[in-house]
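One structure coming up, written as structure tokens, with questions to follow.
A single protein chain has been omitted; all remaining protein chains appear in their positions.
And then chain A:
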Amino acid sequence: MLVPVKWLKKYVDIDIDTKTLCDKMTMSGSKVEGIEKKGVDIEGVVIGKIEDIQPHPNADKLVIVIVNIGDKKLQIVTGAMNIAVGDYIPVALNDAELPGGVKIVKGELRGEISDGMLISQDELAIAKSVIPESMKDGIWILGEDYPLGKNLLEVVELEDEVIEFEITSNRPDCLSMIGIAREVAATIGTTLKYPRVEVKEIDEKTSDSARVIIEDEAGCQRYVARVIKDVTIKPSPDWMQQRLAKAGIRPISNIVDITNYVMLEYGQPLHAFDMDYVEDNTIIVRKGQRGRTFKTLDGVVRKLKDYMTMICDTKKELGIAGVMGGEESEITSETKTILLESAYFEPEGIRLTSKQLGLRTEASSRFEKGLDPNITSLAADRACQLIEELGAGRVLEGAVDVYPAKKEAEKRSIRPQRVNALLGTNLSNQQMISILKSLELETEEKNDCLEITIPTYRVDLDQEADFVEEIGRIYGYDQIPATMARGNIVVGGKTNGQIIEDITKEALNAMGIYEILTYSFVSPKSADKIRLSDETIKRNFIKLLNPLGDETSVMRTSLLPNLLEVMARNYNRKIEKFRAFELGRIFISKIDVSQKLPHEPLNLVIGMYGEEDFFMLKGVVNTLLDRLGIKGYIYEVEKHHSTFHPGRCGSILYGDHTIGTLGELHPEVTENYGIGTKCYCAELDFQLLLRLTRLGNMYQPLPKYPSIARDFAVVVKDHILVKEIENIIVANGEDILESYKLFDVYKGNQIAEGYKSIAYTLTYRHSKRTLKDEEVNVVQERILEAIKETLGGTLRD
């Protein structure tokens, strides 16, 4: 909402500077977005009158103009085409200064003296969007015969400050000068001055020349029509044009400008119909007929729906109620008689209509928030007053006012002690009453309560809490003390799960792995890109009805696709080494339809490339599981997970549960993402990890007795897994085997083709005494024997 300060001052006394006013208004709830100074940097521009226009002898596109500026006449060369002898225009004199640092200097144009310049509104820094059509590309032709030679700024309200307010959606009443003035009065403690509305009418009754029928009473609760005859369409006066322009509305013609002016003044949109196009002089408000079309005054043909409220006559549609009028009945320079509409339309209907049509207007954006049906006749009267005063037409007596169910002001009681209890203040009843009264809220003390009459324009006020806010904001939030909540002591903190998430992230960070965050939605094509098998539940995506695009149209069932997108992006940006993880939710649609919401388990993915291999990733996973105190899991060869290399993939099992999968990505997957290097990824069920995590184990005493280490190397067939050897070591280690460590795998010289040499260090220790060599020898022998027997291995020296 743009509010020119000089206009605002017509409705309220303001005795402070604009900056201070704006600070105070922001603090009382009308947030100021900005202040723009208008008409600045203009010097030496005076009123002139064109007395003669002659062709330029040396230039076809220029003319020589003689301008009377009172005490003398100036010869000025101009290229402007919209001027005529007798026009009053602003003249920039020699040495004049214009916005943007432009300085006017007397000079010659093609051999003819030019002493000054005729100027346009654009050159005075008036926004192009609000310059009247007729002067868009030419000189500003003034609307009145001002005294010649007078400074332009003294006769036209050009110099001003315009405040831009952010009006919240619950305060449509503030989308008006009077609404803002009301807030100003309450905020700075001055008085509101309503315009004096008196209409000079002719001796002819409106009710004899117009009829209004509301068929759609749900869509239109009040319709006021007034009729004006002998209309003269011409530009509105300069003062009105300038006020409109500063408020962001382009002046068009007197009648249209007056309807806009009153809309800005009272917040009530008005519409003027050319009466000659209203069949039978009858306005019928009814629902639109589906399938019919209607051309609005912007020239666009609109498809009507049966929920749209339409303004019609006995034969056809005239306008889309509260949104836009029709082209046919629009006011033109030929218009002789007008029917002025001031109505109340039901907000939700206007909102739906405007949304359906994709057409949001100054009118619709006000109606859809809810206006005051009790202001319609006043606004109509005000417009008629201005029409009559500005000589735009003669106003018929009275109005046709159809208002089947008058909206009455409601009353509410509030408890002062409750207000204080919620604000944390100690205000007296008197203080509260005076605040409420400053907002024009009639308030009476009744018993222990305050009874407030809610004006019908305050659609935001209903409950006690609403009045708590009114009292609080005018009293001043900055006056309210800052305290800490008393009462019950509550212990803050994270849940166990949240703590385990933190530990996981920190452990992974410590291993050089960065955390990434990616969108919760993915492309459905990602299922193919990571080669998900056809039958997996992970292809059963939850789809968005209104996605931004296919790429983000389904909820992710795996964190891998987004991780791979990130890996691809980094790879393409020449990042040589990459390690990252994401801990986030996947979305599994419930089999059970009665469940409205999907299952959202946490998953963990880790991805790396660049000088990495499977065992680095496995080491990372082991270290993480170790940090979480998870023991007793095993790795199993996984040949059938289609995302991974069939020979370089494993599952991590814990009893009957699968913790996850890790491996080198299938080459087709890396190719699908355009990654030209081997990638290693792990995908873990974090929900399961949360269940398995054991933190805070009891302390194990450090060993007191020395250990004995023994190495051995065994040659076995290639296909034998080290896991098989290790199972035998563990099974035969009795209670003195402390640990085993693979330290060498060798193939080549001295080892037959199809065989490999595996070397281990076994560490033995007894918890209660020092071991003897002999007892270790016995166990070591047994282990080696078992390996030979079970796997056919031979011992290497």
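Keep in mind that, in the parts below, contacts are C-beta pairs under 8 Å (C-beta built on N, C-alpha and C of every residue); 3 or more make two chains touch, one makes a residue touch a chain; residues count from 1.
As a convention for this text, contacts and distances are computed from a predicted model.
Q: Name the chain not shown, per its UniProt record: "ABC transporter ATP-binding protein", "Dihydropteroate synthase", "Phenylalanine--tRNA ligase alpha subunit" or "Peptide/nickel transport system permease protein"?
A: "Phenylalanine--tRNA ligase alpha subunit"
Q: Pick from A:T293, A:N447, A:T495 or A:N697: which residue touches the chain that isn't shown?
A: Of all options in A:T293, A:N447, A:T495 or A:N697, contact with the hidden chain holds for A:T495.
Q: With the missing chain put back, one of A:V85, A:A218, A:A510 or A:L742 would touch it. Which one?
A: From the options A:V85, A:A218, A:A510 or A:L742, the contact with the absent chain belongs to A:A510.
Q: Sort through A:L304, A:M555, A:L624 or A:I720 and give me the one touching the missing partner chain.
A: A:M555
Q: Based on the whole complex, identify which of A:D13, A:E43, A:E328 or A:E600 touches the chain you can't see.
A: A:E600
Q: Among A:A409, A:I480, A:I634 or A:A731, single out the residue that touches the unshown chain.
A: Per the contact definition at the top, the residue touching the missing chain is A:I480.
Q: Please identify, in ascending order, the residues of chain A that touch the omitted chain?
A: Touch set of chain A with respect to the missing chain: 26-29, 31, 168-171, 347-348, 351, 355, 421-425, 460, 463-466, 468-469, 472-473, 477-478, 480-495, 498, 502, 505, 508-521, 542-548, 552, 555, 566, 569-570, 573, 575, 577-581, 585, 587, 596-598, 600, 611.
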